[in-house]
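A single protein chain has been omitted; all remaining protein chains appear in their positions.
Here is subunit A:
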Amino acid sequence: MKSVLVLEDGTYFTGEAFGKAGEAIGEIAFNTCMTGYQEILTNPSYNGQIVAMTYPLIGNYGFNRYDNESDKTHVQGFIVKELSDTPTNWRCEITPEEYFVSNGIVGIKGIDTRTLTKHIRSKGSMYCIISTESGNIDLLLEKLMKKKTEKKSSVMEVSTKSPIHKPGRGKRVVVMDFGVKHSIIKSLEKINCDIYILPASSSANEIMSYNPDGILLSNGPGDPSELPFVKSTVQELIGKKPMLGIGLGHQLLGLALGGKIIKLPFGHHGSNQPVRDYIKGRCYVTSQCHNYALENDFSDEILVTHININDNTVEGFRHKHYPILGVQYHPKAVLGQDDSSYVFDDFIKMIDGQPII
């Protein structure tokens, strides 16, 4: 089946449909990961977005039930060069085509995703539409612009509706859920935390009623400045409990501490974003997916600890007086050795009142 991809600026690409037939509209993001497509598709931070993979062959190890970052697929539409129809892996349970059909994702293949990416890199991020229903570019553009204007906050869509308790014997951690990834929860479980996952709309009083040892502000989709109520909740909590912000949570922490948000020209989306840690004197290769960042312009109370080596944007900070840490990238500690898993250890040290180096 033929399918068409139309960008906000009128550029269009034709390809072949896979997954669900129909239409998908959303902001386009390119991702440079060579593996991890299943994690990307289920990452709540991508809620409502259409993702284009620059790596030319996607789906080669199939899909399984273990690698999801949440309980459902969040990506609105998926753009690839070639979709594998013969996946090979011992854990593979279903083929890519089956996955996209059963999860109702509109996909388009046969697209030169590198040309597409170069285009986005030069023109900046924009909205796009994938359609199997119409070849009329003007009509599709009209639909796209209509959807763009009615843009709404995705955080409330992906956040848990009611509190979830994951019991553990260790520190009690409240996770403010803006679209938390399973791998973050797994990291906390690995260090035995007693975890309460609360809705993004929870008030400071509600959060404090759990008497947490520490508060984790999770990752999530979109623009943090669209969440003023969260900002004021966070402001109330500052200084009361040790806090760790990851991704969107890091931006919200920064905002609450008087920082400013900037929109990146085309975001950081990939698993090879180099970050320099000034405190530890190290460099890490990190996994990231964000379109917004904190401006490197803080009060004297904030110490910028991490910088992205590609574009010098803020990747991490800490507060000079309160036990508060923020990291923009996604520290993973699910399996084996990952460069940046120390963030969770630092969080626990901070809770224990130990100095972190």
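Following the convention adopted for this analysis, contacts are C-beta pairs under 8 Å (C-beta built on N, C-alpha and C of every residue); 3 or more make two chains touch, one makes a residue touch a chain; residues count from 1.
Rule of thumb we're sticking to: contacts and distances are computed from a predicted model.
Engineer: What name does the UniProt record list for the absent chain among "Peptide ABC transporter substrate-binding protein", "Glycosyl transferase family 2", "Carbamoyl-phosphate synthase" or "Arginine/ornithine antiporter ArcD"?
Structural biologist: Hidden chain, UniProt protein name: "Carbamoyl-phosphate synthase".
Engineer: Which is it among A:2, A:91 or A:152 that touches the chain not included here?
Structural biologist: A:91
Engineer: Taking the entire complex into account, which one of A:31, A:60 or A:291 touches the absent chain?
Structural biologist: A:60
Engineer: Which listed residue, A:72, A:282 or A:320, touches the chain dropped from view?
Structural biologist: In the complete complex, the chain left out is touched by residue A:282.
Engineer: Specify the residue from the set A:8, A:23 or A:39 that touches the hidden chain.
Structural biologist: From the options A:8, A:23 or A:39, the contact with the absent chain belongs to A:39.
Engineer: Which positions on subunit A touch the chain that was left off?
Structural biologist: Subunit A touches the missing chain through residues 33-36, 38-39, 57, 60-61, 64, 66-67, 88-89, 91, 271, 274, 281-283, 285, 332, 334-338.
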